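The structure appears right after this line, and notes come after that.
One protein chain omitted, others in place.
Chain IDs A and B follow the sequence of writing; residue 1 opens each chain.
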Amino acid sequence: MARALIRRLVFGIIAVAGVVVLAFLLEFVVPGDPAKAIAPRAQSAAVLANIRTQLHLNQPLIVQFADYFGNLLRGNLGTSYIQRQPVASLIGPRLLTTGVLALAGVIAEVIIGGALGIAATLYGRVRALVSAINLTLLAVPVFVLGLLLLLLFGFRLGIAPVTGGTGPGQLVLPALTLGLIGAPWYAQIVADQMQESLASSYVRTAVSKGLSDSYILRRHVLRNVLSPALTMVGLDLGSYLSGVVTVEVVFIWPGIGLLAVNSLHNLDRPVVMGTVIVGAVAVVFFNLFADVLRMFVDPRTREEA
Amino acid sequence: MIGFEAVSKKYRGGRLALDDVTFAVPDGGSLGLVGESGSGKTTCIRLALGLERPTSGRLTFSGTPYPSGRGKLRVLRRRIGFVLQDPYDSLDPRMMIRDIVTEPLRIHRLPGGRGPGGDALATDQLSAVGLPGADLRSYPARYSGGGRQRIAIARALISSPSVLVCDEPTSSLDVSVQSQIVNLLLDAGRARHLSMLFVTHDLDLIGRVVDNVAVMYGGRIVEIGPAEKIRHSPRHHYTKSLHDAVPADDPRNRRLAARAATQVLADPGTSDGEALAGHDRCVFASRCPRADERCRQERPPMIEEDADRSYACFYPI
Partner (left out) sequence: MTAGAAEQLSGAALELSDLNVKYGAKVHAVRNACLTVEAGQVVALIGETGSGKSSLALAAAGLLPSSATITGRVMIAGQDVSAMDRPGFRRVRASLLGCIAQDAMAALNPVVPVGRQIAELFTQHARMSRQQAAEAAVAALAQVEIRQPAAVARLYPHQLSGGMRQRVMIAMAVALSPPLIIADEPTTALDVSTQAEILALIGELREGMRSGFLWITHDMGVVAELADWAAVMYAGRIVEQAPVQQIFDAPAHPYTQGLLQTRRDLRSGAAGTPLFQILGAPPAPGDEPAGCPFSPRCPRATDVCAESDPPLEPVAAGHRAACHHPGPSGAPGETPAPAAAAPAAEGEGS
């Protein structure tokens, strides 16, 4: 079991390294001259040239990369062009904020999706309705849903706050949006796995042992549903932590996604690169976490075949 | 025709599936491999079909070693037909039986693979296996287990192979159909002068079908010889235990359900038949009623009793 995990960890590290290289190459994609971004009102070419030398922009690419990478390993993500602060100190608190939203969103989607999936499996009459709901939620773009919710609960009904911020009141709508968008995936997984379990030989054995329906559901069926569902939770957490950009923008939730968007607008390259790298690390970490969870829940996955 | 010389096969992770295995399928003759799960017989099939390469030892076809290049291997495979155990898995459910049967022709670029000529060839083959009126455009789902096995046999024979490799071709079939399929294989073998490698766990069946039998356990051959002798006067204790394990043919002769269950129990926690191959001991020592210290310390060599018979045991029966 340890061997499998170490292998995944190694691949994860390689993946992050790959992302770092790609992020670095963003330099050639993000338009604009860094020198001008730092000193927009500078007039003389000499000042700009000076800035460029300071930033080592005239060095060969490899040297610049080695520089960057070296700093990275020391935890130094560079300095923001616009805000004159270390990128790390900008991202830190934002990461936490996004984390809160991510967690709330995952809880919401598990509850909503799980409920839909269980209902669809156990009550045949609502199956078509649940399908329709799933399809709608899958089809609607996240920002449309977000704006609709904001419009309805924020402006029309006035029960949700409409200004940005990080209070619990402000958390409800964005978390709900994420929950609704992600719910169909969980609904599908839960429904599929439950159906498979209910039709399985071991449930028939459980029935033949005279166990009650609720006991079978609790002790035999739901346990087997956990494995794929937990894996998805891990993956979702990772992807949300790399920035739920759209939701944060719609609801002005000051997380890492909003930071990334603003920095992109401002051509604040170090910050953009920083968010990309942090996002990659989050994804890798939570993928690994999802694997650990899965091994915990499903003993068959504990040994690599 | 097919020769295994001191072949060993070790998988990643250290599992030794075959340990110094030597046997030969004679030209025009037949050899049976008998063993239970974990004995290595499936690995032998995979090696014989060229699906895997041995870790050590030599694999020969018609005297020459198995080639390593894919192209050359394909040329070799044209001469080997195979029928596998599961009739429900071995046929692509989305292919028409006409295409299934003629597929080897296409793979080996023989005439008839495509076009109308193929129809006639497919019909001929299917008639030969007892499906004369079969609709060429039907799909495997329409056929029973026995029917599918016939289709598989038609496919195996269409490229006129010299060797037929069968991996438990009847184990998944109903009793009343098994004998039909076996007879079919025997007839086909005789008519086309085929050599045959036949793998099964059924001792009785193999006695009726092949000339010579190799008994496998824990990745090694424990006994090899003419089918009649192996059946009626086994020398190795494992062979005898296989015989003893076969249920009675009449209630008067019943003895299994009355026997003490502690005899020859496999070690709990390990897979069936997974003895510790590769070590310097007899693979069967932990389960053998006759085993002593020598069996646990030393690996018994293959002792030749006759020109055609050998076994690996210090204290044969």
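Convention: a contact is a pair of C-beta atoms (placed from the backbone, for glycine too) under 8 Å apart; a residue touches a chain by one contact, two chains touch by 3 or more.
The model shown is predicted, which means the values in this text are computed figures rather than measured ones.
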Absent-chain contact - pick from B:Lys10, B:Arg192 or B:Arg208: B:Arg208
Which residue of B:Ala24, B:Leu59 or B:Val177 touches the chain not shown here: B:Val177
Full-complex contact with the absent chain, from B:Leu33, B:Leu131, B:Ala291 or B:Cys313: B:Leu131
Sole contact to the chain not displayed, among A:Leu211, A:Leu235 or A:Val292: A:Leu211
Sole residue of B:Val75, B:Ala248, B:Ile303 or B:Ile317 that reaches the chain not shown, by the stated touch rule: B:Ala248
In chain B, positions touching the absent partner: 36-37, 127, 130-135, 138, 142-147, 150, 174-180, 182-184, 186-187, 201-205, 207-209, 211, 227-228, 241-242, 244-273
Where the unshown chain meets chain A, residue by residue: 200-202, 204-212, 215, 219-220, 223-224, 227, 297-300
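Criterion: only the chains that are shown with their structure count from here on.
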Distance between chain centroids, defined by C-alpha means - chain A, chain B (Å): 53
